[in-house]
Structure formats: structure tokens, C-alpha cells
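For reference, the structure discussed in these notes is given below.
Only one protein chain is missing; all other protein chains are in place.
The chains carry the letters A and B, assigned in the order they are written, with residues numbered from 1 in each.
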Amino acid sequence: MTARRRPRRQPADAGYPPDESVGGRLVDARAHLLDRQVHDVDGVPVTAVDDLELVEGRAGAAPTVAALLSGSILNTRLLGGHQPEPRWGRIPWSSVAKVGVVIELSVRGEDLDVTWTERWLREHLIGRIPGGQHDPE
Amino acid sequence: MTLSELLGTPVHDAAGHRVGRVADVRLVLADRAGGEAHVHGLLVSRRAHTPFLGFERSGATSPWPVAQVLRRLHRGAFVVRWADVEVRADRVVLRAQAPRWSADLPTGTRREGGD
Partner (left out) sequence: MTRLLGVALGILTAIGGFLDIGDIVTNAVVGARFGLSLAWVVVLGVIGICLFAQMSGRVAAVSGRATFEIIRERLGARVALANLVASFLVTLLTLTAEVGGIALALQLASAVEPRLWMPVAAFAVWLVIWRTGFKPMENVTGLLGLCLVVFAVALVQLGPDWSALIRDAVTPSVPAAEHPATYWFYAVALFGAAMTPYEVFFFSSGAVEERWTTKDIAQSRADVLVGFPLGGILSVAIAGCAAVVLLPAGIEVTSLSHVALPVATAGGLLAVAVLLVGLVAATFGAALETALSSGYMVAQYLGWSWGKFRRPAQAARFHLTVIVAIVVGLGVLMTGVDPIKVTEYSVVFSAVALPLTYLPILVVSNDPQYMGDKVNGPVVNALGQVFLVVVVAASLAAIPLLLLTGAGS
């Protein structure tokens, strides 16, 4: 067995060096963003986060989250492979208002591309069945 | 690049030894709504890289036996800063002497948004 030289582990409570401000709230992408529900500004569910789009930062800066991804991208995540970018269902990160137990957007779900199946079904099927547009009794 | 492409990638140290896999990506969220979220670092875990029931980093300690089993599976996880990392086609390589930080989120940082 080769002896492995372990780099010094920072103790849990030391946190990060005090002279370096992190500049915001720390979240873990998989633990807090992935597979979370996304609600629009009115609290209506939009979709679940199937993946995140990361883009390289300018001039070697850290990558940023460009968008929440949803839709057929889930198949790639589950089965592997690579899906061409134009087919990704994107919710731009700029629409995200708050990251909590659910991810809340600052826009209406209706205005997003990812909800087009819901709108299509509403117009062509469910909305056409008598009573579909009625408020529940 | 998508998150899922990064997750699970094998991580090697500068000497070429395998140290684990990318278990998560730690982000910094800007304070204002709609502000930028950039990558702070990568969470590397020696063993199981799939989170299971969120035990590995939530404060929950019950039910006790399940929690103990899962904590054990995730022992030895650490964070490396993005600047100390190089992402290649099939692996992530840590720079020599890259400091490894505790995987726990810093105390005083709320992990979840309020309800």
C-alpha cells in the first residue's frame, strides 16, 4: 500500500478565510437546485429542474449558471448521451427570484417556453372538453 | 456544459491518483433576485457519489440507523475551489497542494431559503 500524503484538511468550523468574502449565499447545485420544483411568480408549478446550464466565465473567471434546464434533457441525464443545445428547454437564470425549498421565478409560467405542452393541451384537448374552463365547484 | 455532465466525473490529484468523484458543485448566489450564480468550487466524495435522501449534509440525525449508514458512506468528502481545479474531457484534475475544505456549508449560512 502506498502511503498517501493527504493535504491538510481545514477544520469544519474554520469556514473560509475571514478576509475573503464569499459575496453571496452558498448553495450546492445538486442538493439545492437539481430536481427541485420551479414555481412561477404566482406560485403555479412550472416544471422540475432536470439539469443546469453552466457557461464559462469571461477571461478565466468561474463559470456561471446560465439557465435551468427542463424537458427532454431529462432523458440525457437518465440514460446518458448528449443532446444538441437548441433542443434544451431553458429557463434563464435571470428569471429566478428566490432559491428556497422550491425555486421561485419572477415571471409568469405562461411566458416561458418550457410550458408549451401545457398550453398546447389546454388549447387543443383539455380546454375543449366541456367544463374544462370552469372553476372547480 | 450541463451540471449532470460534471457530476460523477472522476477526480484525480496532481500526481494522478484517483481521489474520488465530483459529488456536487458549490455555487455562490448573488444577493439580489435575478443576480448571477457562479461556481465556487467542486464537492469531491471518495465513495458513493449519488446523494441518498439528502442525509449527507442535512442536519437530520434520525432515523438513527439509516443516518449512520449514509454518513459513513459519505465520509471523506471535501470541497476544492474552482481556481484549484482543471476540467478535462473525462476527468477533473486538482492542482498540486490544492487546499481541501470541509464539505459542510459554513455555519451561519442558511442552507434553505425561508418559507
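Convention: contacts are C-beta pairs under 8 Å (C-beta built on N, C-alpha and C of every residue); 3 or more make two chains touch, one makes a residue touch a chain.
Being a predicted model, the structure only gives us computed values, none of them experimental.
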Requested in this report: Tell me which residue among A:Gly60, A:Pro84 or A:Pro136 touches the hidden chain in the full complex.
Outcome: A:Pro136
Report summary line: Contact residues on subunit A toward the hidden chain run 34-38, 44-50, 70, 74, 77-78, 101-102, 109, 117-118, 121-122, 125-127, 129, 131-137
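Assume only the chains that are shown with their structure count from here on.
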Requested in this report: Give, as an integer number of Å, the spacing between the C-alpha centres of subunit B and subunit A.
Outcome: 17
Requested in this report: Would you pull the subunit A residues touching subunit B in the complex into a rising list?
Outcome: 4, 7-16, 22-34, 51-57, 61-65, 69, 73, 76-77, 82, 93-101, 106
Query raised in the report: For the complex, which residues does subunit B have touching subunit A?
Result: 1-7, 17, 23-31, 33-40, 43, 51, 54, 57, 78, 82-83, 97-102, 104-115
